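Shown here: the complex without one of its protein chains, the others still in place.
Let's turn to chain A:
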Amino acid sequence: MNKLLIVILVLALAACGNSKKNKAGSTNAEDITLTGAGATFPLPYYNLAFKTYKDSTGVAVTYGGIGSGGGIRSLKDRIVDFAGSDAFLSDKEISEMPSQTIHIPTCLGAVVLAYNLPEVKDLKLTGEIIADIYLGKITNWKDPRIKAINTHASLPDKAIHAVYRSDGSGTTYVFSDYLSKVNETWATQVGTGKALKWPAGIAAKGNPGVAGTISQTEGAIGYIGSEYAFALKIPVALLQNQAGNYITPSTESISAAASTELPADTRTMITNSQAADAYPISCFTWIILYKEQAYNNHTLQQAEANIKLLHWMLSDAAQQLTTKVHYSPLPQTAKENAKLLLQSVTFNGAPLLK
């Protein structure tokens, strides 16, 4: 009994000490907690960025990686301050939201094609070939079309096992968006989406599932998020871009894909980019929030903190963090457009960012 009392006393004292320290450190900030939910793709970056933000400002941000669909549902229900998504909302989806929304790009990523052929280094592929592999038209690595562009390697006589995501995913969306752009048959037969009706291949859950299946199956090829592939150091294929160059996915070549003209609302897919040194399956990831921040019991304080956070996400301090977790920083135009968008955010009609 006595021991228990002591434990409780110690705990209580510790709690007091903690709260005192916080109050001394920052003013008021500890009352504000921002919540976001959505895409899992940028999760490693957001975790790092939000932790850094908390360390410097004291504002805690929690982000739940529940999937883009879930994040947008939560934003629709107004239970989060912002949603993360790898696919921008279509005009129809925007009209279904209870009020106007804006898209703020936060970083760049890419979808890479990982493969398991121990004897082949620097495999080169084109969009057409990838589409035909996933359509089930190319089934062996000795296919003359793969051979023609890989004269430097001796391709084995092995069946190709195409691996895709069994769960709905922004990665699938970006990948299929690219294939639809480069292959007519793909566009009409399969199309673009977070989940598809796949004509061929086997499926595994999440990036880890796909990566695991590839590394355990000789002759397998599959698409995974670049951040995961780079961290894993799994062999990835060089892709031919629109300019005809074979590009290795890297932070530079991914950033280059977004160096083209961008629409003012940043809602665009940068796959199959025209830039000469761009990796062709690159993508933005966005944070979506309401343009009018006064809703339900959303306070002015909270709205201000929300905008400040997003403004900070566009700063160099935050953008520098992207490469640490294998993402790519935003190019200048994207940052400028996003800042203009943030200036349009209001609270009861009054702009929040001066």
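In this text, a contact is a pair of C-beta atoms (placed from the backbone, for glycine too) under 8 Å apart; a residue touches a chain by one contact, two chains touch by 3 or more; residues count from 1.
In this section, contacts and distances are computed from a predicted model.
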item	value
Undepicted complex member, UniProt protein name, chosen from "Phosphate transport system permease protein", "NADH-quinone oxidoreductase subunit L", "Helix-turn-helix transcriptional regulator" or "Transmembrane protein"	"Phosphate transport system permease protein"
Contact residue for the chain not shown (choose from A:A131, A:L196, A:V325 or A:L352)	A:L196
Listed residues A:K54, A:R73, A:H298 or A:K339, member touching the removed chain	A:R73
Touching the absent chain when the full complex is considered, from A:K51, A:K205 or A:K291	A:K205
Interface with the unshown chain - residue positions in chain A	66-70, 73, 159, 161, 166-169, 190-191, 193-198, 201-205, 209, 212, 216-217, 220
